[in-house]
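The complex is shown incomplete by one protein chain, all other protein chains being positioned as in the whole.
When the chains are written out, they are named A and B in that same order, and each has its own residue count from 1.
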Amino acid sequence: QEIQKDSIVKNKIDIKYTDKGFQFKTSDNKHLLHIESRLQFRFATPGDENPLTFDDIYPTSNTVFKINRARLKIGGHAFTPDLKYYFEYELSQSNLLDFRLMFEKWKGFHIKVGQWKTYYSRERIISSGKQQMVDRSIINRPFTLDRQQGISFYGRLFEESPADLTYHLSLLTGTGRGSTENDDNRLMYVGRLQWNFLGREVSMSGSDLKHVTKPEALIALAAATNTSPYTRFSQSGGGQLEGFQDGVSGQYTVNQGLIETAFKYKGFSWQSEVHHKTIFDNVNDTETHLRGMYVQAGYFFSNIFDFVPEPLEVAGRFGYYNPNIEIKQDLEEEFGLAFNWFFNGHRNKLTTEFTYFQIQSYNVIEPSDGLRFRVQWDISL
Amino acid sequence: QEIQKDSIVKNKIDIKYTDKGFQFKTSDNKHLLHIESRLQFRFATPGDENPLTFDDIYPTSNTVFKINRARLKIGGHAFTPDLKYYFEYELSQSNLLDFRLMFEKWKGFHIKVGQWKTYYSRERIISSGKQQMVDRSIINRPFTLDRQQGISFYGRLFEESPADLTYHLSLLTGTGRGSTENDDNRLMYVGRLQWNFLGREVSMSGSDLKHVTKPEALIALAAATNTSPYTRFSQSGGGQLEGFQDGVSGQYTVNQGLIETAFKYKGFSWQSEVHHKTIFDNVNDTETHLRGMYVQAGYFFSNIFDFVPEPLEVAGRFGYYNPNIEIKQDLEEEFGLAFNWFFNGHRNKLTTEFTYFQIQSYNVIEPSDGLRFRVQWDISL
Partner (left out) sequence: QEIQKDSIVKNKIDIKYTDKGFQFKTSDNKHLLHIESRLQFRFATPGDENPLTFDDIYPTSNTVFKINRARLKIGGHAFTPDLKYYFEYELSQSNLLDFRLMFEKWKGFHIKVGQWKTYYSRERIISSGKQQMVDRSIINRPFTLDRQQGISFYGRLFEESPADLTYHLSLLTGTGRGSTENDDNRLMYVGRLQWNFLGREVSMSGSDLKHVTKPEALIALAAATNTSPYTRFSQSGGGQLEGFQDGVSGQYTVNQGLIETAFKYKGFSWQSEVHHKTIFDNVNDTETHLRGMYVQAGYFFSNIFDFVPEPLEVAGRFGYYNPNIEIKQDLEEEFGLAFNWFFNGHRNKLTTEFTYFQIQSYNVIEPSDGLRFRVQWDISL
């Protein structure tokens, strides 16, 4: 009879609704599956995209109402809680974004294989569903490594001590999302060292929704090198920045680095990144230097003013991008102001955003400028 | 101990198999998810498509056996039973068909955002899995608004009274399924007013499977206006009717309207639509008027003849379409006869259908005609 009982217990599945959607778990915790979907609706006027050049600042109005993201997310673990997996599929474009397996037995040394958002810059790593503004800053496009395929080693060392470190070392094909083969045998190498100098990690999501009572902070350095036909990466794979022609195998060698900070405390959140990138064109033997940075901060003013409703956060961002540092006048700036209303944290929120752009061109005295207004509803189901 | 008990109850999930597939619900009913798939197999000879022109009536035999639809459907509600969601993905074409969120707190005023089949004509709104014939009539192609992106306000007023009304008011991009931006700032506007004059709504599915004992009836009016590059819409997005060239932004202004009736009672079902559509070509300054209609009826003869098996329904349809009302001879007609065998209602049914087409051409005296035979198995899993 005892045996009978055991076998029943074995087959029993625990089901819960969690912050990753419905979750199914075997009672021995060997297998777990969670399934979630996410929709992001966006209204933007006079246009949605960040302007890329002087002439790009909304020459014609193109008001947009669209589904910006429709994601299906499946994750969990298999055979042991240490072997985790995760898929993310973009339903509206029919793109497989993430597929990865993580072996996380030892806290100081984890291994990941598959395709995912390269652990390089905070802004890009934070899920589009957990952002503080409607979307990423103007510097994301030129500097992000986006999703790549490969292997990564990472972990956290000296936890809760003043030397608390989180490291990521990645060997990637460097040919972007959806590519099935590397173009040559030269890989992308990425390293990131994050010093959690208060002994606590800053969570990888925008806004301090938890109003943490002990301050969290980080300073991070990251660097990457890659040789490929591409000068930039996005969800659609490898591509070219303005002024670069379609490349052949190994045409562009890109070296880049960043300094990043982040901080959260009692409803206040801060983050910043300073980027530098050098592109060597191995065919035409030219060299271009790009520079950019942003700072971003937000606060729940209900903490100091009683009349402010609790679900409301106000956030601002300043971004700066110079596509070629030898041309001083070639300069793009972004000033953003956002109001978030968190119905249920990041899982159901409404964001209203105003952005002012100013773009200088090297051959014109007066800069071009423009204002954009966006409203976004992001909901996880 | 009381608290412990509560927390257990909170996590409990109710699971059921429903007519929308397997369903998972938190015990507080705040979150619900149902998942279902549907397959539709079709055999057709001498061809599957409705003929579009005089020369199109099956010039060569092209017998077809195919998967016509393979759908994955995920729906439910999140955070509150009033906030509903629904996705539909066509697996064989990798197309995201439906994505929508509905806020249905007040019966008289609901809101919907996303992409879905525009609430315009009954024939198109009825799911392809709940049709009475194998597929829609010859007038669906020229007159349907198909799926669009946007926002809709709808509700039911004066319920169960003689003034019982169902209304739908939609603001849509008017550029069809899968488009991410509107072509200009001119939207598609659609209104529909449905008078349920017996105080009961007619369910949005073909055949009176429930053998309703109280008659259900409706008379509806609907109208739409849109300016876009397109003269018709289908699952693959915007396109052109015969005789219209590929359009530029805002080339075609389309105004259209319909009168619709439907009725169900004791196994008998009836529905009809009369359509008119005017296409202004703003580039070439021409105007075309299109007209079409169909009537369709079905009955379970087991209600009057003992020898007829209960799962069998017989249905017939007459359709008529004039692509240009200034040319009287330019006329298409459809006469259909279908036999449905409902193994498990619409969720598992076999349909056998005979259709006779007759198409007149303005420059030929004798009309062209042809016969088509189709068998279809539709099953929800």
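Heads up, the rule we're going with is that contacts are C-beta pairs under 8 Å (C-beta built on N, C-alpha and C of every residue); 3 or more make two chains touch, one makes a residue touch a chain.
Because the structure is a prediction, the values reported are computed rather than measured.
For the options B:Lys16, B:Lys107 or B:Lys214, the residue in contact with the chain missing from this view is B:Lys16.
The chain that is not drawn here is touched, among residues B:Thr63, B:Ser236 or B:Ser249, by B:Thr63. Set against the missing chain, the residues A:Gly21, A:Pro51, A:Gly150 or A:Gly298 yield one that touches it, A:Gly150. Panel shows subunit A; residues 11, 13, 15, 24, 26, 30-31, 33, 74, 76, 78-79, 85, 87, 89, 94-96, 99, 101, 113-115, 149-151, 173, 178, 180-182, 185 of it touch the chain omitted from the view. Contact residues of subunit B toward the unshown chain are 15-17, 21-22, 35, 37, 39, 41, 48, 61-67, 70, 91-92, 94, 343-344, 347-348, 377, 379-381.
In the analysis below, only the chains that are shown with their structure count from here on.
One rotation lays the C-alpha atoms of subunit A on subunit B, and its angle is 120 degrees to the nearest 5.
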